[in-house]
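Every protein chain except one is present and positioned as in the full complex.
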Amino acid sequence: MTEPTPMLTPEGQPAASPDLEPPPLQAPEVRTRGWQALTPRGRKQRLDRLAELAAVHADEKGRSLWAEAFRRLRRNPAAVIGAVILLLFVLVALIGPFFVPYSPTSTEWADQVKEGQNIIPGPSAEHWFGLDHNGRDEFSRVIVGARQTLLVGVVATTLGLTVGCLIGGLAGAAYGLGGRRGRQIDNFMMRIIDMLLAMPSLLLAVSVAALLGPSLITVMIAVGVISVPVFARLLRGSMISQAHAEYVTAATALGVRRGKVAIGHVLPNSLAPVLVQATLTLATAIIEAAALSFLGLGNPDPAVPEWGVMLTDALTRLEVAPRLTVYPAIGIIITAFGFTLLGEAMRESLDPKLRR
Amino acid sequence: MLLEVEDLAVTFRDDREVRAVDGVSFAVDAREVVGLVGESGCGKSVTSLALIGLLANQNTRRVRVEGRASFDGLDLLRADARTLRDIRGREIAMIFQDPLSSLNPVVPIGVQVAEVLIRHRGASKPEAMRRAAELLERVGIPDPTRRLKEYAHQLSGGMQQRALIAMAVACRPRLLIADEPTTALDVTIQAQILELLKELVREDGTAMIMITHDLGVVAGLCDSVNVLYAGRVVESAGRHSLFGRPVHPYTVGLLRSIPRLDEDRGARLTPIRGSVRDVLPWAQGCAFAPRCDRAIEECLAGPPPLAGVAHTYRCVNPEALP
Partner (left out) sequence: MLRYVVRRLLQLIPTLLGLSLILFIWLHRLPGGPETAILGERGTPESRAQLRHDLGLDQPLWIQYGRFMRRMLTGDLGVSISTHRPVVTEFAERFPGTVELTVSALLLAIGLGIPLGYLAARRRGSMVDHGSVAGSLLGVCVPIFVLAYLVKEVFAVKLGWFPAAGRQDVTIDATRVTNFYILDGILTGEWDAAADALKHLVLPAVTLATIPLAIIVRMTRASVLEVLGEDYVRTAQAKGLTENTVRRRHVMRNALLPVVTTIGLLTGGLLSGAVLTETVYAFTGIGQFIAESIDHRDYPVLMGFIMFIAIIYVTVNLLVDLSYGLIDPRVRVR
């Protein structure tokens, strides 16, 4: 049989094809020299050369989960897009209000608006987005509204995350470390969480809002409460599966103290899904907040602009001035989409199953 | 010759290119049992999967297959999907390593056996189920009619593998490829399964390719053996010739590293120096050279050519001559 011509080396470079002779029909003379016949220096040279040639695949550095995840994230186009959107949004929200042309609450152009005749002035040189139904500059309102919206999202998510992780963390710790009593405590806490999950999010929010009266704070708290069971479940589940993980058994067997195991090992590994969920929750928080405003539970004072409230007001005037709906709607949709893209990309990059 | 594999090469392409199979050639005659032996990562599983087109993404940019695999005149590596589907299960069957994960957990065992007959023999459902019970009995599963309705998780590991064997031999294929069928099983079950395979193969006149890392399995079962290293066949011989007078330093090393009952107690074991990672690309020389005590200058000059006639080997400084 003829010798196969290697076309590619393992590194993917085209290999030079050696000019090979057809194989001998008889076995060549058996040479018995080999290693034993070399001088010590010769052997060392041989070893060095072999090591050099064999070292082509020695690029495996150990990487931590986070570093590896970040590296993969950087190359993921969805993650990049999401991150860019996010950055833009935060920038506009934080810095935008300092650069708006007019005050978002000033109604000095109210005389230009004649709702009875269906006249609401559209975009012009002075008002890039036109006026809203109360005669305020729409552009300024949209920019400043970003800040309120971001605030609602962040506060609600932080609330849900903190309370949820507290509950979930306690439940998970009780389960893992508390023995039989611990498991009962965990069981009990999870029943309560299940009850909260049993209510559709909107109704949960409505209940809270009804108790507190309509305001922006109400919306923040209500949306935050919605995400509490999600985080609780998540962290608890994560901690429990970590508690069963073999590396925990191994660490304990090596004598590492339980506390150190919990904080130094279990917790960091449980945090990843929480981070992912926080990003995704931010997206849904913004949308839920808008829905609550739509149902009349948001801030009744329309002076301070917030995209959800602006959207609700604009929808009733859809025929007259559709653009008033478009601006806050696009804002909400794109922002939520950006967070979602990033969150999903994070989830993928932190998934150990996809690691190579 | 039932199957002739010539210079099979499989290159995976993800982040970098990896040539998992780097020019493998062997042949299987009708009714012959051929062994493919090697350590993990030497390419033996990839070889068998490539033969019947089961590699994920086979023949796309990500997985490139070269060479020829001539089965009864048809080149398996160039056949279209439809032809391959007809051949699989009927002419060439395959069993895998982990029997539990190889069975569909939500479908009864009987159906999984019967579906082969329905597909390839056009059997009706009741007829196929009847035949399935017969097959289960043939492979040594007690109370087969009851088992037909049972699910994978209700069977022990050994019985799961037997069920898989039943599926494989249902249509009396001409070639059976067994990829480490006993590695995941207990030692006592291993022996039973191997005996079963031996018997079936003899009764039906099936040829078999036995892929394993266990030389003991090979010694008891195979007519001829191919030893793989780093994606190439480094020694190929009939059973007696290989075990009686191994030639390639790798084969010798493998045989020598097996602990023997007649050694002195306290005698040291002799493993092969180094690890699988200490490898040289074949293009630059003998891949085994870094670990070989008999390596000489010529080993680093380029890939060692194939030598020998009936007992072939790829070495320029072998331990012995065949």
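Order of writing sets the chain letters: A and B. Residues in each chain are counted from 1.
Everything below uses one rule, namely that a residue touches a chain if its C-beta (ideal position, glycine included) is under 8 Å from a C-beta of that chain, and two chains touch if they have at least 3 such contacts.
Keep in mind it's a predicted model, so treat the numbers as computed, not measured.
Given that one chain is not shown, what are the shown chains it touches?
Across the whole assembly, the hidden chain touches A, B.
Just one of B:94, B:234 or B:292 touches the chain that is missing; which is it?
B:94
Sort through A:92, A:234 or A:332 and give me the one touching the missing partner chain.
Of the listed residues, the one touching the omitted chain is A:332.
Using the document's definition of touch, tell me which of A:76, A:149, A:238 or A:284 contacts the absent chain.
With A:76, A:149, A:238 or A:284 as choices, the missing chain is touched by A:284.
Out of B:8, B:63 or B:103, which is the one that touches the chain we can't see?
From the options B:8, B:63 or B:103, the contact with the absent chain belongs to B:103.
For subunit B, enumerate the residues touching the unshown chain of the complex.
52, 54, 56, 84-90, 93-94, 96, 98, 101-107, 111, 115-116, 119-120, 151, 153, 164, 167
What subunit A residues would touch the chain not displayed?
191-192, 194-195, 197-203, 206-207, 210-211, 213, 283-284, 287, 290-291, 294-297, 311, 315, 318-319, 322, 325, 329, 332-333, 336-337, 340-341, 344
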